[in-house]
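The other protein chains are all here in position, but one chain of the complex has been omitted.
For subunit A:
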Amino acid sequence: MTPSDSEQTKTQQPDLMDLAQKRDLMQQRVAASLKRRHASEKRFRLYGMAAVTVALSFVAILFITILSKGLPAFWQATLTLDVYFDPEIIEIDEKPVRQPGESDGAFQQRMLAWQTDLGFVNFNRIILNSLAEVLPEAPRYQRDAMRLVTSGERFGLRQLVEDNPAIVGQTLRLKLLADANVDVWLKGNIDRSLPDSQQQLSARTRAWADELAERGIIRNQFSTALFMNADSRSSLASAGLAGAFMGSLMMMLIVMFLAVPVGVASAIYLEEFAPKNRLTDLIEVNINNLAAVPSIVFGLLGASVFILWFKLPLSAPIVGGLVLSLMTLPTVIIATRSTLKAIPPSIRQAALGIGASKVQSVFHHVLPLAIPGILTGSILGVAQALGEAAPLLLIGMSSFVASVPGSPFDQSTALPVQIYLWQGNELRNFFEARTSAAIIVLLALMISLNALAIWLRRHFETRW
């Protein structure tokens, strides 16, 4: 609007002038507010970006923390020593061989007697002797020297002899795990300037550890103990995940063989066969609610039903598997139902149209198309069960188990529970890293399960 225009209106219609002025003012106000509104628009957008960045950085911080703490723990201080299995120290009889006609019990008894004899052999002396080869001072300061090697290694040597008594009298080049405190010291996970009274190791042991590390006798080597051993409290350096892994594996198998078939079957019934009535409505509401029940409640259910009523053993993978199956069931049912829902009715109608029965149309035509989706949902359910710890604590799986379970009725722990147990260990400097390593193993398993699920979905996905 030009000024001459406004003047014209002013002269012609005084009322209109007022209006125009108002409009003018309004436009000025809008123009002025526009800046503010655009700024607020920009700010809003920034908030959004900031929120996404914050969420993403939480993921990054979480993974960086775990990886930076845990990765070094996969390598552990290890001594390489020549170990002489001195026949003068290892004085034992021939290993018993089963006689023909001997009963199970009798043979077991002779074997036990032999193993008891072997148990009395002083394997510490053998380790000390081989340490003396590299540290001539070692025999004089036995206590300090023995702190270099983790205490579990003497059982390792005993196992070697038990498996093959022929090595007595030979010299073998063996890798012995260093004590957890030596590992902490060499990795610098403890403040080196702390006074003696606050150090876990004596000054001599520390000096020896540094010396052996310099001479290349103690080296940081990939820790097979972490994967091959069960948990241990006496010999912390050789505590491993094997027991927990087997426990978790058994429970996952139980979940796969119980929750998946039952879940898929009930989803098929609810989606394809069930009449719409009160009862099926109830089942549906019930399943949705069950999916949101806190996992610890399933633990309470397991404790009172499986352990108190059915008298199943405490800490056993069979109970854990049953509890986790019940917990995973709703996930599998919901995933299967949504897959079945996505399959177009035309498939069913075509099958029914050419004379298939209802069961045939479902099992011959609908189900094969739904298999990728069902598999994806089931794998995600199993992965979720793999990471669950809370319900397992309530059925006694948090007890310390130093052996690898051989059957689902044996005592066992699970990977997440093992993480829980390790983070509480007193030797924090060592177990912070080892716990992170266990977390990395657990996350790696879960990520590979999820990746498998994503791959299945991508590979077999059909869009209707």
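As a working rule, contacts are C-beta pairs under 8 Å (C-beta built on N, C-alpha and C of every residue); 3 or more make two chains touch, one makes a residue touch a chain; residues count from 1.
The rule is simple: contacts and distances are computed from a predicted model.
For the omitted chain of this complex, the UniProt record lists the protein as "Phosphate transport system permease protein", which is one of "Cysteine desulfurase", "MoaD/ThiS family protein", "Phosphate transport system permease protein" or "Abc superfamily atp binding cassette transporter, abc protein". Checked against the full complex, the one of A:I89, A:I347 or A:L393 touching the unshown chain is A:L393.
Residue in contact with the omitted chain (choice from A:L300, A:L427 or A:L452): A:L300.
Although one chain is not drawn, the whole complex shows that of A:A51, A:A350, A:I371 or A:A402 it is A:A51 that touches it. When you scan A:A178, A:I333, A:A351 or A:V401 for touch with the missing chain, the hit is A:I333.
Those residues of subunit A that touch the chain absent from the view are 37-38, 40-41, 44-45, 47-52, 54-56, 58-59, 61-62, 65-66, 69, 103-105, 108-109, 261-263, 265-266, 268-270, 273-274, 282-283, 286-290, 292-301, 303-305, 308, 326, 329-330, 333, 357-359, 363, 383-384, 386-390, 393-394, 396, 398, 416, 419-420, 423, 432, 435-436, 439, 442-443, 446, 450.
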